[in-house]
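Worksheet: one structure, shown below.
Every protein chain except one is present and positioned as in the full complex.
Take a look at chain A:
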Amino acid sequence: MKQIRISINGTEYQVTEHSNLAAVLMDKAIANRRSVTGEPRMAVCGMGSCGECRVTINQQAHQLACLLQCCDGMEVDCEP
């Protein structure tokens, strides 16, 4: 399987092409977002319903990571 590079919060990672972005973030234990009271959150439903996995991709905010496949050069930003 082809390996590609994506950046998450400014750090480069090598991942398998077409892997699900929410799965990659969960495996690396990187929280996708902070809740309104500051809790770290990761994907829950995995199918585009709950919105917990939303991240900023290539400067576009509120993208659902669970509906997206990783592609080369993708820049992912999670809420600190």
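As a convention for this text, a residue touches a chain if its C-beta (ideal position, glycine included) is under 8 Å from a C-beta of that chain, and two chains touch if they have at least 3 such contacts; residues count from 1.
Operating definition for what follows: contacts and distances are computed from a predicted model.
Per the UniProt record, the chain missing from the shown structure is "FAD-dependent pyridine nucleotide-disulphide oxidoreductase", taken from the list "FAD-dependent pyridine nucleotide-disulphide oxidoreductase", "5,10-methylene tetrahydromethanopterin reductase", "Tryptophan synthase beta chain" or "histidine kinase".
Contact between chain A and the absent chain runs through residues 16, 18-20, 22-24, 26-27, 29, 31, 35-37, 39-52, 54, 62, 66-69.
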